[in-house]
Each structure stands twice: as structure tokens, then as C-alpha cells.
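First the structure, in the form of C-alpha cells, and then the observations on it.
Left out: one protein chain. Kept in place: all the others.
Labels for the chains are A and B, by order of writing; each one numbers its residues from 1.
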Amino acid sequence: MTLLAFARGPALQAALLIMIAGIFWRLAGIFLLPPRAQHAAPRHSLAGRIGGGALMIVSRFIPHHTFWPRVAMSVVLSTTFHLGLAIILLGGAPHILLIHQVTGLTWPGLPKGLIVISSGLTLASMIVLLIRRITHPVLRMLSTVDDYLSWLLVFLPVLTGILLAGETIGGYGTLLALHILSVELMMVWLPFGKLMHGALVFAGRWGMGMNFARKGAAT
Amino acid sequence: MDDRETMTETLCAMLARRGFGRRSLLQFAIAMTSSLALPPSVAPVMAANLAKAKRRSVIWLSFQECTGCLETLLRSSSPTIDSLIFDFISLDYQEALMAAAGDAAERTLREAVAANKGQYLLAIDGSIPIKDGGVYSLTGGRSNVEMLAEIATNARAVLAIGTCAAYGGIPKAYPNPTGAVGVDDLVSGKPIVNIPGCPPVPEVLSGVLVHFISFGRLPDLDDRKRPLAYFGTTIHDQCYRRPFYDQGKFAKSFDDAGARQGWCLFELGCKGPTTHNACASLKWNGGASFPIESGHGCLGCSEPDFWDAGGFYTPLAGGSPPGWRNAGIAAAVGVAAGAAAALAARGRAASARHKAGPSPEETP
Partner (left out) sequence: MSSDAKAAAPPAEVPNAGQVAAAVRGFIADIGPTVALALSSCVHCGRCAEACQFYVQTGDPRYTPIHKVEPFRRAYEREVGPFAFAYRLLGLAPKITPDELARWQELIYDSCNMCGRCSLICPMGIDIAELVERARHGMFAAGLAAADFLGVLAEKEHATGSPFGLVRSQFEDMLHAVGRDHGVVMNVDKGTADIVPTVSSIDVKMYPASMAAIAKVLNHMGASWTFRTDGFDADNVSLTAGDRAGQRKITLGIVKAALACDANTVVMPECGHSFTEMRWEAANAFGEALPFRVLQITELIAEGLSVGRIRVNKVPHSATYHDACQLSRRGGATAAPRVILEALGVELHEMEDAGATNWCCGGGGGVALIKRAQPLMDKAFEIKQRQIEVTGVATIYTSCSGCRQTLEHGGKARNWNKTVASLLELVADNLKD
């Protein structure tokens, strides 16, 4: 079996199944713990609390004014990275094709040049983020193998993707196989490390938003 | 002209008999040089060598094949020198074409091998089944595996013609009930040239033969033992629709507006980017057209396992994901495992609270 056939076939199946099983495992293991009943009189109705939950998912993207000077760099870098990745994933024609194959949904893609620019910005921001992680005392202290591994497992797909789209270095078939395999590696690791934040962030912000709306606390 | 005379006749003489002069041979040599991606200075050398060339013996064994490769090589819309090359080789054994059959055919084979020991080219089309002692493809009671082993021993080189012979091809597709493999999996210690394609482009074979006849050796091969001159680039890199690919103009379905404007067929499953062959430049049927030009994506038929590559209409950007049922099962397995973990966690927490000492005020 060629490497590409392996990547598009058995490896894809194994990676997806492991990722799906792992995500549900971790979520079930968290959410099936005994919940704590809340009996205190809420400041807002259920509708208000649900609104609070929904609102926080969006509002947490921009920190409060009081924090700005100290976190601006982190926010700009992180936003660039995430937005860049979103543009690549949701605007890149081959990715839309894959989503279409799995779900039937489709939408117009962005011009290739924009995707390439976005990839460049994503890669650049990732490199700066890595340098920051290694040099900033707080980040260096907090960081574990998971942090660096997760960085690598996201960097490789973006890198192989931009090389593939550029079609100047390496053979298309080989690069495509490497690109798909690198994504599969990321998928296999996803449920078990910090990449899971892709799923957890919504639950976390939602929960805090509802809880804080209940208390009328600052959000 | 009797047989002995034809056997010793030079190519130049044969062509002259057919009405082709030296100038035609030189023009042919120039075209071939270009086709083989050799420098132009080689052309007169090739012409001179071709002129002096004697007939080469070619033994052609057909194994587990559909005969498509042979058929395509025989198509000749007009007598070109290309097709005459096939006349020039001494096709000493080929079961579909030869008149002899049965014992006579087998005797012909033995005599051809003996007469040209160490010199003949062994051309194979079709895959070789190896399961159950190779019983799935027999000639006169002998398995292909056995025949290949025997006849390859004294061959100068082996040409694996078509994807079946090169990589196993269609018989090798899942579940491969006959255990089909390609020549390269069975023959070692002999130069092998793979000329894949389902079928291969006829001019590729003639190019290989011309090279061999002219220079006495096989052309440069890539890492899959394919002639670099013909398989060194992908369909994608030579495709006339490439500008549409680069501009992001894709046909979304067969015969839609984009398709009718000749837009790129990537989204309809074209495997051009990962397929090495000469179709996009040499084209088919004497340069008339090729699949993409006719509006259908490349199947990738000159690559290994093209039949099992996830589907002709699944774009390269897609693949063979697990399917909703299996995904559902995976999710269920995950939930079960997570629930088990949560259950264990609840037990440990309860045990921790209990160990911490019973307190009537504690909330359970």
C-alpha cells in the first residue's frame, strides 16, 4: 500500500475513530461526575443565564480594559494564530471538499493567495508563540511536554499544507501523504492533551457565563 | 523475402522496404530523442544506431491480464514508424498474436529462449497470482509464477507492461482473492522496467524499445523503475487545465457550467496531481485526447493500488473516513469508558470522604 493510500485510508479511519472515542471519553469522564446543585436565588432568569453563557463564549476573546497592556501581545499572537488557522481550514478549497464529503455541506472557498498569506501569518505567529513560551518565565515554568508536542502537531500540518499548496518543494503525492498523516497524528493526540481545549473552551466559557450571570458577577 | 533474411535485416533496410527513407528515420530519431528527454545532439547518433540495428528478440508472456495492454499497443491509426518498431522487434512469443497454439506454442517458447539466451527482452503483461500455489492463472497447466521464474532467468531485462504487471493492478484490488502481485515482487537480479498505465500509453513502450535498440541499454528509471522520460512528471504538471486549478475554478459536477467551460476536475476526483504518466503531453489515440480533455478526471491508473485509493470520484482532498455508523460506535465506546471512569471517580471520592471522618454536617 502506498503511503498516500495508507494516509487516506486505514490511517484516516484509525485516527478519526481514536479521536472520536477519546473526545467522548474525556467529556463523559468530566460531565458524568456528580453535579453540585445550586439553590441560591439567581439574579437573572434562566433565559438571562443562558444568554450569559452564550455571551461569554464570545466576550472572552477580548480581555477587559484593565488587563490590556499586559496581555495585548498574547492576545494579538493567539488571535492571529487561531484566525489564520480558521481561515485556512474553513476557507481552503481542499478542506471544504473534505467537509463536503463527510457532511454534505459546502460553501465557496477563498482565493488561494489569501490562504497562502494566512498560512504564512499562522506559521509566523506560531514561531513567535514558541519563542515566547520558551523565554517568558511564567510560560516556561508552566509548560510541559504536552505544550511543545501540541505545538509541533499543529505546526506540521500548517507547514506541510503551505508547502503542498505552493507545489514547489517535494512531490505532490509525498507532501499530501505527509500532510494528511501529520493531521492524523494531531487527531490521535487531541483528546489527551491541551488540544482538547478546542472542545472544552465552549463548555468552560458557557459554564462560567451561566454561573456568573446567575450571580450578576463580572464577566 | 524469407524468414532468415528478415531476421538479419537492419531497421534501415526494413524501413526502406516500407517506403521510409533515411530522412524519415532522422526525423523519427529527433522526435524520439525529444520524447525520451534526451539532448538534441543525441538524435543523429540514435538515427545512425537505429539504421544499423538488428532485430531484437522479445518474448511476451501474458499472465493474469485483460489483454487491454496488448490491444492498446496494437492500435495504430496510421502506419507510423512507432508502430513499425513493433514490426521490427522479433516478437518470438505472444499467445494472443501468434498462430501456434498448444504444444506447438510451447515448443516455440522453448526454442526462442534457447536461441536468444541472455539477449531477449521479456515483456510481461498481467499480474501474477501467487495464492494457493499460483493455481489461479495457468498456461498449459503451468502457473505464471513458475513460468516467470523460468523465463526471466535468461532474459536480458524484464519489461512489466501495464499496471497489473508493474504493481498488481486490478486483480490486486481488495480483497485480492488470487494473491496478485507485480513482476517486481517476484523477479530479482534482473533489470526491470515498469511501464504502468491501465493501459499504458503506446508511445511509451516504443520509446523504451527505441532506446534499447539504439543504445543497447534501458532508459533512466525513477524510484518506481519507470522511464523517467515519460513518468518523471505528473499529469497535473502537464495538464492544459492547470490554469483553472491555480485560479480555483473547479467543476462541481459533471456537465455543470464549469465543466462545460473545461474547468479543473480536481473536485470530481481527478488524481492528476499524484499520477505520473505522459497522458497529458503525449495523449491517446495518436494525440487525439486524454481523459481530462474528454471531461473525466484522471483515475491515476499508472500508480500502484489506484483501484483501492478511496474511489475515483473522491477528490484527493478527501479519503475513506470511517462512516457514521463506526463513528457512532467509537463515540459510544468513548462514553462508556468515560462513564466507567466517572463511576470509579465517584467511588474514590466517596471513599475519600468516608476516610476523612464521618461528620453529620457534611453534605454527601
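In this text, contacts are C-beta pairs under 8 Å (C-beta built on N, C-alpha and C of every residue); 3 or more make two chains touch, one makes a residue touch a chain.
Every value quoted in this text rests on a predicted model; they were computed, and no experiment measured them.
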> In the whole complex, what residues of subunit B lie against the chain that is missing from view?
Replying inline: 337-338, 341-342, 344-345, 348-349, 352-353, 355-356, 359, 361-363
> Residues on subunit A that touch the omitted chain in the whole complex?
Replying inline: 25-26, 28-41, 43, 56, 60-61, 63-67, 70-71, 74, 78, 133, 136-144, 147, 192, 194, 196-197, 200-201, 203-209, 211, 215-219
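The rule we apply is simple: only the chains that are shown with their structure count from here on.
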> Cα centroid separation between subunit A and subunit B, in whole Å?
Replying inline: 41
> For subunit A, which residues count as touching subunit B in their complex?
Replying inline: 1-2, 4-5, 7-9, 12-13, 16-18, 20-30, 32-34, 93-95, 97-98, 101-102, 109, 111-112, 171-173, 176, 180
> Taking the complex as given, what residues does subunit B use to touch subunit A?
Replying inline: 234, 236, 246, 248, 250, 267, 273-274, 303-305, 308-310, 314-322, 326-327, 330-339, 341-343, 345-346, 349
